[in-house]
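Read through the structure below, which is laid out as structure tokens, and then see the notes.
A single protein chain has been omitted; all remaining protein chains appear in their positions.
Chain nomenclature is as follows: A, B, C, D and E, assigned in order of appearance, with residue numbering initiated at 1 for each chain independently.
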Amino acid sequence: MPSLITATPQEGRELAIKMARKSIAAIQTDPEVRKKLRNDYANDTAQLIASANVIAIEFQTIAKANNYWK
Amino acid sequence: MPSLITATPQEGRELAIKMARKSIAAIQTDPEVRKKLRNDYANDTAQLIASANVIAIEFQTIAKANNYWK
Amino acid sequence: MPSLITATPQEGRELAIKMARKSIAAIQTDPEVRKKLRNDYANDTAQLIASANVIAIEFQTIAKANNYWK
Amino acid sequence: MPSLITATPQEGRELAIKMARKSIAAIQTDPEVRKKLRNDYANDTAQLIASANVIAIEFQTIAKANNYWK
Amino acid sequence: MPSLITATPQEGRELAIKMARKSIAAIQTDPEVRKKLRNDYANDTAQLIASANVIAIEFQTIAKANNYWK
Partner (left out) sequence: MPSLITATPQEGRELAIKMARKSIAAIQTDPEVRKKLRNDYANDTAQLIASANVIAIEFQTIAKANNYWK
């Protein structure tokens, strides 16, 4: 993550998703385990919603850093 | 998502809901699976409330981007 | 929701509750189902607390839009 | 809730707790039911922590409204 | 809690933890019960993480009140 600045809101969303994923990778450092775990949350709506909550918070930070791309 | 700017607060709410949905679609990329999962959370109040939490966070960002439509 | 501006903090609270409810109605669109589900969360303290969390976030946005009614 | 302005941070905390309680009372309107439910969450640490989360969010709003009592 | 102002970020963290604890004490007022309950969450990672969430929110407020100790 070299910078919070992105060209567009859409790229800001992608960065938010990437940041959320990197947080999980920082705790569960084994990529093989993460790959296996992926199925657990991709089919569990409660966890999908919780993931969306994280993305929404990360995006708040990114949007502010970019002055809302105004 | 071309922009965070909307004409009205109501359109801002709709964008917040759309953003929350797109987050879930970014993690569970199979539209058929998402369709099947939909029933899981639309009838589970805990998940409906968790979804409303995500929408509230996304809306904070949108409302600020629009200077609260003042 | 025509506007985030309210006359008083109390009306701001009411708007926050209304916004949280509308989010749920946007996902579970059948009013009969919502009516049935209502009992699920009105008697479950964990869900009541989760609802209060959503209201608190929505109120943050409304309070800021109203410059804290100062 | 006539105002978000309080004399001290401590009174701000008390208002935050009151606001969280009023949210729950707005959803579960029967005081007898609320009284019975009280035992459910006062002895369940997960729910006590979730309640503290709501209070923390409400306090953010109150603290900002009071310019952090500076 | 006489003030949100602290000398250092570290003291700000300590205040955030104290505020989270006081919220719980405001709901579960019996110190003996709280002592017994303590074991429930200190050994449950989900509840430890939920506690860290509350601390993070309280710290946001404190950090802003202190202008990030700049």
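Descriptive notes on the structure:
One rule holds in what follows: a residue touches a chain if its C-beta (ideal position, glycine included) is under 8 Å from a C-beta of that chain, and two chains touch if they have at least 3 such contacts.
This structure is a prediction, so every number in the text was calculated from the model and none was measured.
The chain not shown here is in contact, across the full complex, with A, E.
Not every partner is drawn; the one left out touches chain A at residues 1-5, 19-20, 22-24, 26-28, 33, 37, 40-41, 44, 46-47, 50-51, 53-54, 57-58, 60-61, 64-65.
Residues 8-10, 13, 17, 41-43, 45-46, 48-53, 55-57, 59-60, 63-64, 68-70 are the ones on chain E that touch the missing chain.
The rule is simple: only the chains that are shown with their structure count from here on.
Chains that count as touching both chain A and chain C, per the definition above, are B.
Fewest steps needed to get from chain A to chain E, stepping only to touching chains, is 4.
The distance from the centre of chain B to the centre of chain C, with each centre set as the mean of the Cα atoms, comes to 15 Å.
In chain A, no position touches at least two other chains. Pairwise chain contacts in this structure: A-B, B-C, C-D, D-E.
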